[in-house]
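Just one protein chain is left out here, and the rest sit where they should.
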């Protein structure tokens, strides 16, 4: 099991760095284009969620655990979660997207407060019929505006 | 001053991850294409040097310190340097390249043993005449094979 | 020489002034179809979504038309970017306009499908 750790300032301008690093890792272990995109989206949305929700995050730590069976277990964690910001309508959207594009998501909570996410994504490296393509996930679709 | 830390297995297959992360960071702070490429090359060669030289490195830590004046101070460090491998003709080539594409390189040594590199690269974000373009560095050229 | 050309291309991008945010927004009013043509390139995320929002709101304020978004060169959009589109759609609907999203890359379309937003916007995917 290989491990990669990335720690970066919890600010919007660094989310593109998190995405590129994620894509590079997923590409390296043989994820296909679609799977790479999925993990990139999930990590990015996990970061968005945390940055949007708390005032006092100074950095995010992203840890990737890479298994021989071509799966990546990614933890995205905030350094501070004591001072919540006001309501944010996009939080729910972030959560929904993370869940839709990954195999399993666990919220890391302490005393009911979300401190981070653990995201499991397994790559097949090839076409899975009705798998992670658009059609396969269509059933989960939900409307956000009327 | 922002700081980004990346820790990854010191194995050849992960050097592409180091390069992409480096490119993402340099792009984010406004380095131009040429400057991005230079820093990417330098970090990659620093990793090559360390991986090629020692048997017992298990991971590399790459720390980026980002200054307001658009410069990045990057430290690339090996986790172990006790067991040297045999001679490697490419070591010198790596060192030469690192020095040529950056503003300043310092070897991190302990008891005469190179443990890592500290690399300074300042970005202009625009065309510097005779700066980091091909022509500017041509004078430093040296032959490797006859 | 060769290098000069590369630099020049980069310089052009900087001069356009928005590339440092990883996004380029271009807009043009089309009187005949009462619509704004907006073309997006790059990545829309939590960093530059505010910029997209103010651009779109400015257009809507200037002329109450439809908005036709060309996404041929759009590489990424996150929840924040979707939020901006939703928010713009609300305003456009107030005067019975619509937002049409053209030439989405399939993997970006997927994000719209997942969230059900494919039913809210009129979308055409790249072939």
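Quick notes on this structure:
Per-chain numbering from 1; labels A, B and C assigned in written order.
Heads up, the rule we're going with is that a residue touches a chain if its C-beta (ideal position, glycine included) is under 8 Å from a C-beta of that chain, and two chains touch if they have at least 3 such contacts.
Note that this is a predicted model, so its numbers are computed, not measured.
Residue B:41 is the one among B:41, B:62 or B:105 that touches the chain not shown.
Touching the omitted chain from chain B are residues 12-13, 15-16, 19, 33-34, 37, 41, 44-45, 47-48, 51-52, 89-90, 93-94, 96-97, 100-101, 133-134, 137-138, 140-145.
By our rule, only the chains that are shown with their structure count from here on.
Taking each chain's centre as the mean of its CA atoms, B is the chain most distant from chain C.
Taking each chain's centre as the average of its CA atoms, chain B and chain C sit 37 Å apart. Distance from the chain A centre to the chain C centre is 24 Å, each centre being the mean of its Cα atoms. Distance between chain A and chain B, defined via averaged C-alpha coordinates, is recorded as 29 Å. Multi-chain contact residues of chain C (touching two or more other chains): 22. Annotation for chain B: residues 27 touch two or more other chains.
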